[in-house]
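Got a structure for you, questions after.
A protein chain is absent from this complex, but the other protein chains hold their places.
When the chains are written out, they are named A and B in that same order, and each has its own residue count from 1.
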Amino acid sequence: MKKIFAVVILICLPVAGQEIKVPAGFDELGAKAKESVNITLDRDTLAMAGKFLSGDKGNDAKLKELVAGVRAIYVRSFEFDKPNQYSKKDLDAFRAQFRAPGWSKIVEVQSKEDNEHTEIHIKKDGKQIAGLAIIAAEPEELTLVLIDGPMDPSKLAELGGNFGIPRIEMGPKVSLPKD
Amino acid sequence: MSPLEDALREALARREPPAGFDQRLMSRIASEGDRSRPHNRHTRRWALAAAVLLAGLGLQQAHRQREIHRGEVAKQRLVTALEIASSKLQHAQKRVLEIADR
Partner (left out) sequence: MNVTEESPAGGMAISACEFAGIVREHQAMVFSIAYHYLHDRLLAEELAQDVFLQLHQALPRLESPAHVVFWLRKVASHRAIDYGRKRKLRLVSLDRAPEPAVASKSEDPLLGERLRKLVASLPEKFRILVILRFQEGLEPDEIAGVLEMPVGTVKSQLQRSLAMLREKATRYLGGGVL
């Protein structure tokens, strides 16, 4: 008998004019995780945070510039104490949404040895970046980051580039299609 | 000192408690003073006077404090979100470099 797998959609996150659906199973992962992060920052919260970022001090100014124009940020991150705590089918269903028109996968890194898989997608609105999605899956950790609005992934990556890792270009260059 | 120790010293620098900390403390001392010490009118008068004076100043800050609290919560959540995103991007960058080097 065919097994019917149904993904029950519970959460819809607006990103770049599209509803990104987060499978219900993901939000239940918090109960299984030893560490979890669940952040939703809407436009009002981002505006409030922006007021507390000093525009003229170096570090705050970088953050303020980075999030200028961003409408929302969503983070779901789970760390488990043993592998295979999240559903691969849920993850594949989530990833599939970024094959929709307008989205481009700019980086995909897979390591069979470590069983790690990271994808970075951007949504373009003409020549501008209108959305960013990061999906990082490891055996004992799952992280989803969705950003609705203009966000330069290379500047975001540079934010914490002080750990002995050389500052590098962000993987393959993104070539925006010419109109 | 190693870079880690320098970074720890900076990260663990002392920070002031939320504004109004001393006012709230003095108010508690004024209200709890009689329970734990022998009755001392002189001490109580001064404690109450200090508490009233400080509390008067504190009232003006109460509304502002709430706004600051909300703003700091929002900023902290933003920083945490960007921290996670940045670390994942860096991890991917590192992997790309490792593969390219092979």
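By our rule, a contact is a pair of C-beta atoms (placed from the backbone, for glycine too) under 8 Å apart; a residue touches a chain by one contact, two chains touch by 3 or more.
As the structure is a prediction and not an experimental result, all values here were calculated from the model.
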Contacts of subunit B with the absent chain, listed as residue ranges: 2-5, 7-18, 21-22, 24-26, 28-30, 32, 36-38, 40, 42-43, 46-47, 49-51, 54, 69, 72-73, 75-77, 79-80, 82-83, 86-87, 90-91, 94
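Please note the rule applied: only the chains that are shown with their structure count from here on.
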Between subunit A and subunit B, centroid-to-centroid distance (C-alpha), Å: 29
Subunit A contact footprint on subunit B (complex, rising order): 70-72, 74-75, 77-97, 99
Subunit B contact footprint on subunit A (complex, rising order): 37, 39, 41, 45-46, 48-49, 51-53, 63, 66-67, 73, 75, 77, 107, 109, 111, 116, 118, 120, 132, 134, 136, 143, 145, 147, 153, 156-161, 163, 165, 168, 170-171
